[in-house]
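I'd like to ask you about the structure that follows.
Moving on to chain A:
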Amino acid sequence: MEIIRMENISKIYPGTVALKGVDFTLNKQEIVSLLGENGAGKTTLMKILYGMTAPSSGRIFYKGEPVRFKRPIDAIEKGICMVHQHFMLVPAFTVVENIIAGSEPGSNIFLDKKKARQEVIDLISRFKFNVDPDAKVEKLSVGEQQRVEILKVLYRKADVIILDEPTAVLTPHEVDDLFAVLRRLKDEGKSIIIITHKLKETKEIADRVVVLRDGNLINDNVDPRKVSTKELSEMMVGHEVNLQARRPAKHIGEVCLKVENLTVEEDGKEKVKNVSFAIHHGEILGIAGIEGNGQTQIIEALTGLRKPKSMKLTLDGKEVTGKSSDFLKAGIGHVPEDRLSMGLVKEMSVMENMILGYHRESEFCSKKGLLLKKQISQYAEKLKKDFLVKAASIYSAVSSLSGGNQQKIIISRVFSREPKAIIVAHPTRGVDIGATEYIHNQLIELRDRGAAVLLISADLDEVRALSDRILVLYEGEIVSESMPGELSEVEMGLLMTGGNYMVEEGKQRD
Partner candidate 1 sequence: MIKNIDNARKIKMGSSFMNSAIALVISLILGMVIIGISGYSPIESYIAIFGVSLGTLKGFALSLSQATPLIFTGLAFAFAYKVKMINTGAEGQLYAGAMAAALVGAYITNLPSGVHALLGFAAAFLAGGLAALFVALCKVYLNANEIIVSLMLNEIIIFFTSYLANGPLKPPGSGVGQTKMIEDTAKLTKLIPQTQLTTAIFIAIITACVLAYLLDKTVFGYEIKVTGHNLKASNVAGINVSKISLITFALSGAIAGMGGAAMVLGVNYRFVEGFSSGYGFAGISIAALAAYNPIGVIFSAFLIGILKSGTITLNRTTSIPVELVDIIQVLVLIFVAAPALIKSIMSRAKKVRSKSSREEHMEVKTSDI
Partner candidate 2 sequence: GQKNSGSDNETGNKNEDGIKFAVLFGAGGLGDNGYNDEVYMGAEMAAEQFGATFDYAEPKDVAEFETQLRAFADSGEYDVIIAISTEQVDALKMVAEDYPEQRFCMLDTIVEGYDNIHSISAAYPDQHFLSGVLAGIATQDERFPLSNPENILGFTIAMDTPTSRGQAAGFIAGAKYINPDVEILTNFIGSYKDPATAKELALMMYERGADIVSANAGSSTQGVFYAAEEKNRYVIGTSLAMIDPDRSLAISLKKVWLFVVQEIESIHNGTWEPGSTVLGIPEGVCNYDTTGLNIQIPDDVVAILDDIRTKIANGELTLPTDLDQIDEWASQNQYHR
């Protein structure tokens, strides 16, 4: 039975046409996967369905009736709920408050906190989620926050659930749990739309795949069981793609970056516990692990953003200390985990962003502290060309670029300085296949030029595909070191969730 039909939807933003006459349908008890590159219009289409933005033209039918959703509340009333790409939580509120706000229990004006809490507890136990209902959200890990988001939807007893990239921050195990929940919801008669860039997941969960490209509907009835991931990605991108094939390091050199006894304390708790490791020239060291297990703290310590409790860091035998500018100067590059909030100034131009962090180098700045504008613009033009950054000009604001191209600015900026070592965090999060492929190639090239790369990613596939050696981080400790292929995905997933005994037992049994 058809539950939602969107007809001929177009959306024009000033400067961009996000959607061009797209048709979309959703049936009862169906899981649809919406695929498309960055900027294809997936989020926009869903926002229109959820009443967050108005379409420029087109019509929506709910169970055959024409409807107009002016506000999310109109959609929520019809049982349509959405989990957003970016978390929509209030850090200062408790889990219960976050879940109920907007749809509180009871019919009078007062807040029935007891009842609300009970309902949330029931929900948590029904879906076997592991969250403390009374914890403040600011204290939760990313995975837990994701669960709160899903609880919000479940609490509202939605019939139609839209999930916009829900798995980007989850571990394989958590993804499995999530998918189990989704299947159960489907069995209960709900309809689900899921957006993800991971084709493997699409194939696993979806009943039907809808592909968008550049705001156009490419195909709205793909059977995931009948196509390969390669075919799917070509549908998205519009041309042939070479999927990640491992390209192991050719020659691993001397030790480049050496970290000894790294301990980081935060809020009186040790978030990183006496961690030591070394990375060689021409090697990619991957750190796998669920977010919130100390990755952020390690990155901050290795880039000088935070003073660890103890650490000895040497680069080619020379000790590096001081502030983040000293680390940058010493030759430790940094691709931060969140491009928009940490890596770029979106209000400023491409050109200005391309020297960010290196703006005090003599190439860009005279001894008197004047910016050498001519050199800078020449340099920016060159990077734009070399790294294939798609932007109207180097003077356009970064905010006008697509996510993938924004990421390219950071990559070009850091990679072109030929750092001796580089800390790369989640380099392809939320980036489409084309750009992902490009970024991976760049990373490997940099490695092959002799750089030591520390790759931190929540995407296990990415870590496994790129790394020459893999560490697993759990609760601030390194619980395993292995060569790629040595451990299976399942084993790694177990290690990441603290199940190292089982893995070791398994090994012994072998």
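In this text, a contact is a pair of C-beta atoms (placed from the backbone, for glycine too) under 8 Å apart; a residue touches a chain by one contact, two chains touch by 3 or more; residues count from 1.
Selection criteria: all candidates are chains of the complex that A comes from, given by their letters.
Bear in mind that the values here come from a model prediction, so they are computed numbers and not experimental data.
Here chain A touches, in this complex, candidate 1 (chosen among 1 or 2). Remark: chain A residues 303-305, 323-329, 334, 336, 341-348, 352, 356-357, 359-360, 365, 369-371, 373-374, 377-378, 381, 393, 395 touch candidate 1 in the complex.
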